[in-house]
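Heads up, one of the protein chains got dropped from this complex, but the rest are sitting where they should.
Entry: subunit A
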Amino acid sequence: MTMINLLRTDFMKQKGGFIWLFLLIIPLGTTAAMFLDMYLRYEDYLYQKVQQQGTTSWHLLLGENHFVLGWGAFLPVFVAVIAALVHHVEFKQQSWKSLLSLPVPRGSVFISKFFMILLFSSLLIMLNTLGLVLVGKLSGFPEGFTFEFYSSYVLYQFLGILGVAALHNWLSSCFKNAVYPVVIAFVGMIATSIVRLSFPEKVKFIPYSYAYYADGLKENDPMVALYGGLIAGILILVFGIIEFKKRDIV
């Protein structure tokens, strides 16, 4: 019951918040970019590529989104922004102290924030994918829409961000200044790209990398997103709860 009430109040606290604008702007941007990509390059170039590779336009569009636009690499940063916004409401007017003076278990407060980050991140992921569907339909792809492929893309992204969501749930609860955890995520994203190029076998130990494996194309194995996300998510969440329960709220 407490958990449901916490989720309810956490949701209420986002009323009219920047998070909604963020959830609107980012998918709008990716959709517009993909639309432009298809509008400019599909008929002359990309469709030929599809035929050469023996794949479908839908697969190609997903790859454009994930690799060319860089959604797979940027998604963890977006999750970090969401986490920062979810926590910022408690820092703005020093609400942590009054929230944690209420008869609610501290662990539940922390988990509720984690769920909020997951909820908003899922919305972001789904809106991005819905945008792709829209672009494909508007561009008049000759092949039929492959629902399974796109829904598994959504699912693996969701699993792939669990580690980042847990990490940034904790990081965002530590910093009063919401910019710091976002900067950390940005640096993390760049570092992950470097490690991916230089030490491909090591990159699987970095939580920022898992969403990148969600595409199911090329040589990427979505199982990395699944196991990486789940294991990192659980480990970091448990660590976060233990630390948060002991923390002095000064």
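Miscellaneous remarks
Going forward, a contact is a pair of C-beta atoms (placed from the backbone, for glycine too) under 8 Å apart; a residue touches a chain by one contact, two chains touch by 3 or more; residues count from 1.
Methods note: contacts and distances are computed from a predicted model.
For the chain that does not appear here, its UniProt entry gives the protein name "ATP-binding cassette domain-containing protein", which is one of "3-isopropylmalate dehydratase large subunit", "NADH-quinone oxidoreductase subunit K", "ATP-binding cassette domain-containing protein" or "1,2-phenylacetyl-CoA epoxidase subunit A".
Of the candidate positions A:Lys92, A:Lys137, A:Lys176 or A:Lys202, contact with the unshown chain belongs to A:Lys92. Residue in contact with the omitted chain (choice from A:Ala33, A:Leu100, A:Ala191 or A:Leu217): A:Leu100. Per the touch definition above, the residue from A:Lys13, A:Lys49 or A:Arg196 contacting the chain not shown is A:Lys13. Within the complete assembly, residues 1-2, 5-6, 8-9, 12-13, 15-17, 89, 92-105, 246, 248-250 of subunit A touch the chain that is not shown.
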